[in-house]
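Just passing along the structure, written as structure tokens.
What you see is the complex with one protein chain gone and the rest in place.
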Amino acid sequence: MVFEILETHPLPAHIDRQLLAACVDACADCNSACTVCADASVAESDVVEMRRSIRLCLDCADVCVATGRALARQTDYEHETAKAMLEACVRACGICAQECERHAEMHEHCRLCAQVCRRCEAASSRLLDKV
Amino acid sequence: MVFEILETHPLPAHIDRQLLAACVDACADCNSACTVCADASVAESDVVEMRRSIRLCLDCADVCVATGRALARQTDYEHETAKAMLEACVRACGICAQECERHAEMHEHCRLCAQVCRRCEAASSRLLDKV
Amino acid sequence: MVFEILETHPLPAHIDRQLLAACVDACADCNSACTVCADASVAESDVVEMRRSIRLCLDCADVCVATGRALARQTDYEHETAKAMLEACVRACGICAQECERHAEMHEHCRLCAQVCRRCEAASSRLLDKV
Partner (left out) sequence: MVFEILETHPLPAHIDRQLLAACVDACADCNSACTVCADASVAESDVVEMRRSIRLCLDCADVCVATGRALARQTDYEHETAKAMLEACVRACGICAQECERHAEMHEHCRLCAQVCRRCEAASSRLLDKV
């Protein structure tokens, strides 16, 4: 639906709208996945081992909300902020995925969360190459 | 994906997880749609007529982020906060949809945004009946 | 500073701006305090005892960001959403304070966080009486 709404914006596109919509959607999914994964990790019996994962999931969720919103705006597109947010997003998703992958065999929510983070990292990287 | 991750949570479900996942997803979509719609309205030539829509879209986006996250957490589920957030979400989505519907013929982004808001209002209402 | 900026809004005030600014500021402080307290609790050696506190702090932080923003907006003030968000905020702050108070002797960050939550609960309650 994000792509359809972006297509109706009164201003001409400054970035490929398909890549843009994919990134906004990936950020939204990543916020949800990381929020659930952090909460599930807090409830695990090995919560002490999950500290780093919890922290990185919380960061990743916050960065994804801000990045998704900043990218969703087309009025007076501001290249440098978009670029800086995409760089932060690629980093936050990548490092969170890396940590969740370490716990993927033990915790299914970490395996799934890592997948969503990797998709968001990829969508943000692709957009970063174009902006 | 939210449903799959929620299913792997170590704690037993206190609410129907399919309804819960539908609501978390609807909140994520509604945040994205309202963020794009507010920005598109700011860029429209009749921006003066769009003031109420802009304001309600910004509120709705913020309420949806908070509601989606609070619901995504299952550890020590807190019934009263969940209920209060769902009530705020139903209200914010409903009033935003109503205003965007008024502009639906003029602005396609308002028509699409109103649809997404109505879906989130419905998903939140369904969950509110169960909590 | 919030009070000074609110005073320069082109539209007439629909609520007492001093109470409003106090609530917006309290929400901002509460988001910061709960974010630090949740993170500190994750790092504590008795993290298993802190699960409920972590979850309630994360909820409270999210609700406070959304409430503070919705209240900060004066254009086309929407009474019902404001009321619903204030009710959610009073609830989220109150329940989080209650849990953090239980850990106040053990963890200084819980004692301080509970104070900030109680202040935000009070500021939101006072505003709720007027809207």
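Going by the order they are written in, the chains are A, B and C; count residues from 1 in each one.
By definition in this document, contacts are C-beta pairs under 8 Å (C-beta built on N, C-alpha and C of every residue); 3 or more make two chains touch, one makes a residue touch a chain.
No experiment lies behind these values; they were computed from the predicted model shown.
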item: Residue in contact with the excluded chain [from B:Val2, B:Val42, B:Leu86 or B:Cys100]; value: B:Val42
item: Contact footprint on chain A, counting only the chain that is left out; value: 51-52, 54-56, 58-59, 62-63, 65-66, 69-70, 73, 75-76, 78, 80-81, 84-85, 87-88, 91-92, 95
item: Chain C, residues in touch with the chain not shown (by the definition above); value: 1-2, 4-6, 8-11, 24-25, 28-29, 31-33, 35-37, 39-40, 42-45, 61, 65, 68-69, 72-75, 107-109, 112-113, 115-116
item: Interface with the unshown chain - residue positions in chain B; value: 38-39, 42-43, 47-48, 51, 54-55, 58
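As a working rule, only the chains that are shown with their structure count from here on.
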item: Partner chains that chain B and chain C have in common; value: A
item: Among all chain pairs, the one with the most C-beta contacts; value: A-B
item: Per-chain CA centroid nearest to the all-protein CA mean; value: B
item: Centre-of-Cα separation between chain B and chain A, whole angstrom; value: 19
item: Separation of mean Cα positions, chain C and chain A [Å, integer]; value: 26
item: Multi-partner residues of chain C (each touching 2 or more other chains); value: 51, 54-55, 58
